[in-house]
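Only one protein chain is missing from this complex, and each of the others stays in its spot.
In this document, chain identifiers A and B correspond to the written order of the chains, with residue numbering beginning at 1 in each.
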Amino acid sequence: MRSLKIILAIFVKDLRVEWRNRETLASVCVFGILEVFLFNFAFEPGREETLRLLPGLLWISFAFAGVLCFNRSFALERENACLEGMALAPVDPGLIYLGKMLANLLFLGIAECVIVFATGLWYNFSFVPSLKWFAPITFVGTVGYVAVGTTFGAVAANIHMREVMLPVLQFPVAVPVLIAGIEASTGALKGDPPSSYLSWIKLAAGFAVIFIVLSYLLFEYVLEES
Amino acid sequence: MRFDGPWRFDSLRTNVLNKYLFLAFSALWAIFFLYAWTLSRRQARLWRELEELKGKLGSVRSTG
Partner (left out) sequence: MSKILSSVHLFVTLAWMIVAFWMIFLYAPQELTMGEVQRIFYIHAPSGWVAGTAYGIVFLASVIYLWKRSPIADDLAHAAGEVGFVFCSCLLVTGPLWAKPAWGIWWTWDARLTLTFVLWLLFVSYLMLRSYVSSPGRTATLAAVVGIIGFVDVPIDYMAIRWWRTQHPQPVIAGGEGSGLDPRMFLTFMVCVGAFHCLFSYFLVQRFRLARTRRELGALRRALAIRLSED
């Protein structure tokens, strides 16, 4: 119970900080919209073409928006030595990880909604019929992605080329969840029966579980002082 | 991959293919030698610095 309170406290703290200036949300959402905008120069959105390319484009947009999100999440903590403060608190560091992960999940989730909305609008593609499966797939995939992104965001906070290092560190590791997200989304958007992409959802879920547990165990090492 | 008896030589084709064979093996050795060379250079530089420092430490000890 106490653990849950701590996780919630960190989560609420991040929300409160974000509410004050809405920097992260604004920049991530605008960036996402820009990505969708740029893609229209890459191909002519006929229906067939759109269906083929859309899942990949969506997940690439999610991936890069996520990078922005994770960078900011820990860049903020560096001001006023908040990270050191949290590390000194008599709290299981893994709980700090979970709290930050939930906050990142929320922010990226909001950005993803904006991206999906912009895509549906600009490419005349309705997500509504496939939403029943598309939404949970995107959620599970995002959880897995945020699980590794939060950890690497914390690691990258210690590097002086963090904006470049975060994607370099994170993308090779996130490959399975990105593939799973794209493949499952393709199936869902095409209207294929869920059984055809169930294994992808399982892969994404398994990835999320493994990396949440691993990050939870390793986070104390990421936070500790030298 | 199966074994075929006596060597067959289709000379032009062999020459073209052997170019890649040669390139691959050369690249391998080039990479290994380059790495070995950088290792020895770094080691030599560190040893030099080590000797310098030991000398400085020795002179500080004798005067201190």
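Here is the rule we use: a contact is a pair of C-beta atoms (placed from the backbone, for glycine too) under 8 Å apart; a residue touches a chain by one contact, two chains touch by 3 or more.
These numbers come from a predicted model, not from an experiment.
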Of A:Asn104, A:Thr151 or A:Ser185, the one touching the omitted chain in the full complex: A:Thr151
Absent chain, residues of subunit A that touch it: 148, 151-152, 155, 158-161, 165, 168-169, 171-173, 175-176, 179-180, 183, 199-200, 203, 206-207, 210-211, 214-215, 218, 221-222, 224-226
Just checking the interface: what residues of subunit B touch the absent partner chain? 1-4, 7-8, 10, 13-14, 16-18, 20-21, 23-25, 27-28, 31-32, 35-36, 39, 42-43, 46-47, 49-50, 53-54, 56-57, 60-61, 64
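Everything below uses one rule, namely that only the chains that are shown with their structure count from here on.
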Geometric centre distance via CA averages, subunit B-subunit A, whole Å: 42
